[in-house]
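As you look at this complex, bear in mind that one protein chain is not there, while each of the others sits in place.
By written order: A, B and C. Residues from 1 in each chain.
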C-alpha cells in the first residue's frame, strides 16, 4: 500500500521536505474521541529539532486539522492533518551528488530523476512530523483506554541508559522529556558524546526501547498480522531504523530454552509471566504482559566530512561535503516517531479485533 | 490480512498440526513458470526433522498441487498445495497445561478455548511446511531471473559461523546443506553444542543470516511498504523469530556516521557501494547491492524439564514436563522457512513494481 | 487481491474445472461457530445441476473440511474446504475454438496460452461450488444472529415471479427450493420456457432478487466500502452476472425525488421507512430496513448451435457447435451462489464494524 498503512484504522502520508505542505489522513478512528490540539503541538515539539544537538532549522509546525474533527471530537470520518513547510531554504538543496546513507540514489533509481530531490523530498525525516501529529491522536485515544506507550533512549553513542524498572511510573514521565532517558546522568553523558561527535563533523546512532502497558491478551492476527509483524512493518518505515527486536530479541539467540521460556503463574485469576523475555508476545499474540521492543537507529547520514559518492545526473564519481543544518544525532527525535507509529499500528490491531467503535470513550 | 500475505502476489496459509491437511494458496504467479516437484520435495526435506538434533517425528510431506499448474507450468491462477498430516499421534497431545514459550495461552485468550490445541494447532511449526512448499516455487522463479537467496546459521549455541565471503559461490552451495553453515568445522561444533543441550533436557537458539543477490535497484514502496518493512513483516511471522536487522543492524547504533555511510563509487556505468553496512537498502528501496539481514531465532520452547505454568481449563497454577518428540534446536530447520518467506515477499514487491507477468520466463 | 475477497473476514478461492480439487479458505471466522456439514451439503445440492433444465454432469461434491473446525465448531483459524473433481471427462474438452460468451479468449489474452483450458479451467462455474460451501458457513452464522438472506428468481425467460410480500415467511421458505420462486405456477411457466429454449438448442437468462432481513443500521464503510460497493464487487464476481441494482435501481432513474425518497417514521423508538425504494441503504450505510438488490444473469453461453468464433491457437476464424452437457439456464443454480457471496461480504462488513468475535454464539 505504499503510503497507506493499516487494515481497519489506516494512516496515509504525503508530502516533501520543500513542498507546500506535508500531511497525514487517519481513517477509521471511532467517533467521539477528544482531539486536543495542544497535545498534538506538544508531541510535534518533541520531534522538532531543539538545542545544540539538533539542526538549527526552525519549523513552526503550525498544523491544521481540516476534516474529521467537529466540536473538538472525531466524527468517525477521515481526519486530515496538514502542516505547511514554513522555513525551507531551497537554495541549500540543489540536485547534486547523492548523499551516502540517504535515499538520494535509490529514489533516482526508482523515480528516474523525476523525484523532488530538494532536502530529500518525500524521504526526508521532515515527513515524520505528519506521522507524529497523527500518532498523537492515537496515543491519546489509547491512553484513555488504559494503554500507555513510552520509549527511552536505551543507548546512544555507546552509552547505556538505565533499564525500565516500574512502567507505571516510567511511562508517564518519559513522554514529556525532550531527551527521553530514565537516568538523567547518563542522558547528560550521551548528549556530551553527541556534541563531541558533532565537533568532529560526525554523527552517532543509538537504540530506542519501547514499552506498551495495558494491552489486553489475545491481540494480533497470526500467521501474517502478528503483533511483531505489524509493529516491525511500521517501525522499519521510520527513517534510520535498521533493526527491531522483541523482548530479549537477539540475546534470546544465545539463551537456552530453560532460560528463554517465561514461567507462567496466576494472580487474581489472571495468568502472568514472572519474567518477560518474550516481550509480551507469544505466537504473535499478546499475552497480557507489557509489549517490549527495541529499535536500532543508525547515525545521521548527513555529516560535514568529505565523502566518496557519485553524481547521478552526471553519472560520475565525485566527493561531497554536506553543508547546512543537520543533526549529529536523531535518536532522541526519532523517539516520538516510534511512539507514534506504535500507537497507530496498535489502534489498528485493536479495532480490527474489537470493532471500529472500540476506541470511542464510554458515553 | 491474518493468514494471507502480499499485495500483488499473495500466499494464504491454513492448517493445524493434527488436522487432516495443511496447505498454502499462492495467487498472482505469472503464467508459464516451470514447477519442479522434485525441487519442492527437496526443500521440504530441508525443513523436515532429521538426525539426532531434530525431533523423531517422521513426516512424509507427500504434497499435492491441486490447482494452478498445468503441463508442468503455472497457469497464472491460484496454485494450491496440500500436505496431508500423516504421522500424528494425538494421544501425545491432550489439552493440558500451557507450554511456556508457546502460543498455547495466547491462543486460549484469543479463541476462548475453541482452538485446536493438539500439537499447537494452527501455531505449530508444522504449518511452515506449507510455506516452504509455496516458497520453493518462488525461490525457483527468482533464480530463473538471476536473483539468488541463501541463508546460513550465523550463530548457534553461542558459536559463530564464518561470514559470507563470495556470494556467487556461497549462495548456491548453502541451499543443499541440511545444516547450512559456511564453515563446516564450526557447524560441527554447533551440532555438538546442540546435542549437549539436548542431553541436559534443554534447547538452544541462534541467528540466521540471509543474503539476496541480483535484486535490481529501485525495489520497495516507501513509506510503508519498504523492503525492510515488508521483509520484517513476513520474517516475524516465522515462529521463534524475535529480532530482525538489516545490514549491520544493531551494530550501526554504535557506529559514527562516517563509518556507517557506505561510500558510493561507479563501475561500468553503475553505482555500487564499497561497503554494505546498510544491507542493500537505503530509504527503504534497494540500491542494487546484496540485501543482507539477520534473524534472531529463540531456543525451542519445548524442553524436557519441569516448568512453572498454568492450566487454562482449570485456571490454576501447575508444573509441566513436556514429553514426546521435540527439537533441541530449530534454527537449522527455520533456515529454509526464512528463505521461503523472503522469496515470497520479494516476488510480491517485484511483480508489484514490474507487473504480474514479470516472473514469467522469456518466450 | 485477485482470488481473495474481504478485509477482516476473507475468502480465498482456487481450482479448475478439471483439476484435482477446488477449494476455498475462509479466514477471520469467530471461534465457536457451529459447522453443520449436512447444511453445507444441502447448499451444494442446490447449486448442483438437477433435472431436465440442467446439465447431466453429476458431481458428488464430497467436500472435506481439512482445517479450522474442531469438535464441530470453528476454531478461529482458517477453514479450508476442499472439493475433489470427480466426474471430469477431459475428452470432451480439448483446446479448440474459443466459446463465444465465455472467458476462453480473454484467459488466452491474459495467460498467454498457459491457462488450463479444460472445461473453462479456473473460470468454470464449477468453482462456485467452493464459494457455496464457504458461504454456507457464513449464511448459518448470520442466521444465528437473526440475519436472514433469501433470493428468488424474479424473472426468467421473460416471465416474472411474484414479488416479495412478507420476508419473515418468504426468506426461510425460499432457501430449500431447488427452483426458488415465490409463485410456483410462474416457476412452472419459467421451467417450460427453459425447456423450450433447450429444445431449440438455445438458453435463457433471468433476474435474481435478494433480500437481507435483520441487518442493523449503521453498517457499511463509505466512501469506498459502502454496502453497495462491497456487495456489487462480489456479486459481479459471480459468473454471468452483468448488472446489479439496489432498491428500485434503474427504475429510480425515471422517478421524481418526491417518489424516490422513502418517508421516515418511528415505531417503538426506532426509525423505519414506509417504502424501501433505496433498498435499505442510504449514503452507502444500512438504514435498518431490509437490504434488497437484483442481479441480471445472462443466458448460459454454451449453446448447441453453430457460432462464429476464432481458434486462438491457430489464430484463425472458425465456427463452433458446442457439444456435451450444458445448462439451458443457470439462473436457478446461480441463486445459491448469490446468497453465498452476499453472506460472506456481509459477514466481513459486520465483523469489521463489530469486531472479529461478533459472529460467535453467545456463551
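By definition in this document, a contact is a pair of C-beta atoms (placed from the backbone, for glycine too) under 8 Å apart; a residue touches a chain by one contact, two chains touch by 3 or more.
From a predicted model like this one, the values you see are computed outputs, not experimental measurements.
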item	value
Residue, one of A:46, A:80, A:297 or A:359, that touches the chain absent here	A:80
Residue touching the undisplayed chain, where the options are C:110, C:143 or C:186	C:110
Given C:17, C:232, C:276 or C:342, the one touching the chain that is not displayed	C:232
Touch residues of chain B, complete complex, unshown partner	7-8, 352-358
Residues of chain A in contact with the chain not shown	1-4, 10, 12-16, 19-23, 25, 27-28, 31-32, 64, 66-68, 70, 73-80, 82, 110-112, 114-116, 121-122, 357, 360, 363
Touching residues (missing chain, whole complex) on chain C	1-5, 7, 13, 98, 100-103, 105-107, 109-110, 122-123, 127, 155, 158, 197, 200-207, 217-226, 228-230, 232-237, 239, 241-258, 260-266, 269, 271, 273-274, 278-279, 281-288, 296-303, 305, 307-310, 312, 315-317, 331
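Please note the rule applied: only the chains that are shown with their structure count from here on.
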item	value
Relative orientation of copies chain B and chain C, as a Cα rotation angle in degrees, nearest 5	180
Same-residue or different-residue interface between chain A and chain C, half as cut-off	same
Chain whose average C-alpha position is farthest from chain B's own	C
Distance between the centres, which are taken as Cα means, of chain B and chain A, whole angstrom	27
Centre distance in Å when chain A and chain C are each reduced to the mean of their C-alpha atoms	45
Sites on chain C at which at least two other chains make contact	357
